[in-house]
Structures are given as C-alpha cells and as structure tokens.
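Sharing a structure here in structure tokens format.
All protein chains but one are shown at their positions in the complex.
After this line comes chain A, so read on.
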Amino acid sequence: MGNTKILSSRFGKIKPDSVEEFVAAGGYEGLKKAITMKPEEIIQEIKNAYLFGRGGAAYPTGVKWEQAYAIPLEKGPKYMICNADEGEPGTFKDRHIMAEDPLMLIEGMTIGAFIFGAKEGYIYCRGEYSGIQKILKSAIKNATEAGYLGENIMGTGLNFNIKVVSGAGAYVCGENTALVESIEGKTGRPRRKPPYIKNAGLNMMPTVLNNVETYACIPWIVKEGGETFLSVGTEFSGGTKLMCLSGNVVQRGVYEVPFGTTLRELIYGLGGGIAGGKTLKFVHLGGSSGACFPEELLDTKICYNDLRKNGLSLGSGAVLVVDDTHCVVDYLKTVMEFFEDESCGKCTPCREGNRRMVEILEKLTSGRGAKEDLERLQRLARTMRNTSFCGLGQSAPVPVTTLLKHFAAEFEAHVQGRCPSGKCSMSGVRR
C-alpha cells in the first residue's frame, strides 16, 4: 500500500487558520502555478487526474468544470459553492479537512474562481459544525489579510471573497438544489431539474458546486499534475480517498488511502479489525443511503469501477463496521428512522414510503410481523427508488434491499417471532 498523502499531509502539523504555516508547508503553491496557466489547461489537468466528486455522486470533476467553463458569463459572474453539509451518517472527513487544513479547501475554491472568473464563493457548512465555522471564518479572514482572497488576488486582477453560511439541521440541504435554496434563506426543498445549477443555481445564476474533499484535491492536482494524481490511484480512480471508519472496529477514524486499497486492508489492516474479538456481520458502505454487505465482498478494491461491478458505491467514504452481536432488522429500523426524520415531505413516495418502512420494521422488531411485510418492503423500495423526486428518496431503500438480500434468513426469523441475536424485544406490543 502506498502512503502518498495528498489531503492529510498537514493534518495536526500546522495551526489550521494560519496562512504563514500553511504556506511554509507547501500551501498556495497550486494557486501560484494556476495563475500562470490558462483556464483550459487547468481543467485539462483535472480531467487527466480522473478526480471524481467526493460528495457521494462521483461525477467527474474535470467534466463538470469543463461544462461550467463553457457557460457564457452574459448574465453575470458565476458562483463557487462548497458543499460542507456532511450530513450522511458515518461521515466525518470534511470535518477533518475543515478543522485541520481549511486553507487547502479555500485554495481549491480560489483556483476555481480564477478559472471561472467568480467573485463570490460560499461554504455551506452544517449547523452542527458551529465550532468549525469559526475556524473557517478565521482562515478566510487571514487569507484575505495575506492577499490570497479579496481584491486583486496576487496581482491577477481577480477579486474573490468567500462567505460561510450555516445550515440549520436538515440533511436534505446536502442535495445541490436544496442547498442553494437554503443559502437563499429559504426552506431547503430540492428544485426540479433542469435547469441544472451549472446554468441556474444560486439566485438563478450559473453556479459551480463541489464537496469539501473535491476542492481540497485541486491544489495538489495543479501543483503535481493530473497524471501524477491518477498514478497514485487506480486506472480509473485518481488519487486518494479519505475513508471514515466507524462502528465496531478497533481503531476508528479518518484514513487517507490510495484508490485500489481493499476494504479488508482498511478494516483489518489500518482499522485493526473487529473490536472486542468479535466477528464481522456486515459493512454499511457510503453512509446510511449506501449498501450493506457481508464479509465475502471485503476484497473489493476501493475504486469506483470495482465497487460498481459488485453493485456497491463509495458514497461519501463512510465505512460502518457492524459485529455479529447486532440484529439487522433492528439496525435497519434505526437507519430508516433517519430517512423518515429527514424526508423533506415534498413528494409522496419518500414522505410516505419511509414512514411505512419504519412501521413495518417496528412490527418485525416487536414480533408482530407477517410474511407479506417482507414483500411490502420490497415493493415500497421499488416505488421509492423509481418515483422519488430527489436522491434522498431514491437511495433511502438501498440498505433495505441489500440487507434483505444478504440476510433473508434473519428477516424470516423475525416473521416467525424470533430475533436470533436477542436485540429485539419481540414483546408483541408497540414500543
């Protein structure tokens, strides 16, 4: 396993909001190089890097920026937005970037501003990260004083400012269009697409939006070249990924691994294996909206292609490890309660579907379930996936279908009134 550190090289080594220490440790070299290049050349490097969006949807960033660059400026300047909503349960990598090296993200956004001629940038940071918002604001202030933000940045004539905007506790605001609505001060319900935000985003103006980790990769790509970035990872997934290891594993935390590392190496190597000498039951990959799968798939490489071939997706990079003392039905109920809470209520399949799923799971965990309930879950899952308005409702059923697939016998046992791991009350009454 290589140990190239692209994102975490300064973690813990510099004062997070200090421009001096950031620059002394190699910071702003990407921006310095970028301003000597043509926008098209920078975009080509990002394309060569095979950088995929780290927010969950894995859209190729170079392609996104190329499309955005092609949109004329006739209506006015483009906005640069950073998605720092990080609401996906099990995800805490953006928190690490912002708390330990926020200027790396700011540098990435500034390179974007240079390409697009953007004047205003926004970091939409979840309300729960109020402490981190202060670090961001301080880093922005220091960068402005040092001439890396504000008027005529490094003599290029570029004027670019960044504002930190707080979320207020709504997971759906991580979705592009809902996020933009929220910055506008409104309820964060997703918009109909098209228009896409690249054409009409914030204030209906062309908008470039990326995840924290995506922006954080940009300075290194510009500095070292896209092909160098690609060579760190696999043939089709460039660079490294910050993986968030949580649950019943010995060493929880954020790990920067090159693409191509297997899930087994991450969990048993870096993570030290399952805690308390227990055995693995399943892994929930990519956050609550990701797939759950047992040990057999652990040799899959962390690589967009390999994961896809196995029906998995990397999502945000959350890896939740669950040991065999836990019950899949009880766990699934917890997960679906999350989506029930967070559904914005705009469309019926998601608003009702999540609620009905929680009801059914409540029946199953209290011993009141029936055989038909498992079919109902499958049917609801299909309807939600196919007819929900946004990604929340479309992907909420993924843990349902994957757990039903891999742990059918355990669901059957609950139908028969038995919880094999003894976690569910099976009392026959509503809790």
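Rule of thumb we're sticking to: contacts are C-beta pairs under 8 Å (C-beta built on N, C-alpha and C of every residue); 3 or more make two chains touch, one makes a residue touch a chain; residues count from 1.
In the analysis below, contacts and distances are computed from a predicted model.
> Using the UniProt record as the reference, specify the protein name of the hidden chain from among "Cysteine desulfurase", "NAD(P)/FAD-dependent oxidoreductase", "Imidazole glycerol phosphate synthase subunit HisH" or "NADP-reducing hydrogenase subunit HndA".
Spelling it out: the chain absent from the display is recorded in UniProt as "NADP-reducing hydrogenase subunit HndA".
> Hey, which of A:12, A:185, A:277 or A:428 is the one touching the hidden chain?
Checking each option in A:12, A:185, A:277 or A:428, the one touching the absent chain turns out to be A:185.
> For the chain left off this view, which of A:61, A:142, A:228 or A:246 is in contact with it?
Considering all chains, including the one not shown, the answer is A:246.
> Just one of A:171, A:229 or A:411 touches the chain that is missing; which is it?
A:171
> In the complete assembly, which of A:104, A:136 or A:320 touches the absent chain?
Touches the omitted chain: A:320.
> Considering the whole complex, which of A:334, A:386 or A:427 touches the chain not shown?
From the options A:334, A:386 or A:427, the contact with the absent chain belongs to A:334.
> May I ask you to list the residues on chain A that touch the chain which is not drawn?
86-92, 95, 126-131, 165-171, 182-189, 244-248, 252-254, 284, 288, 318, 320, 322-323, 326, 331, 334-335, 337-338, 341-342, 344
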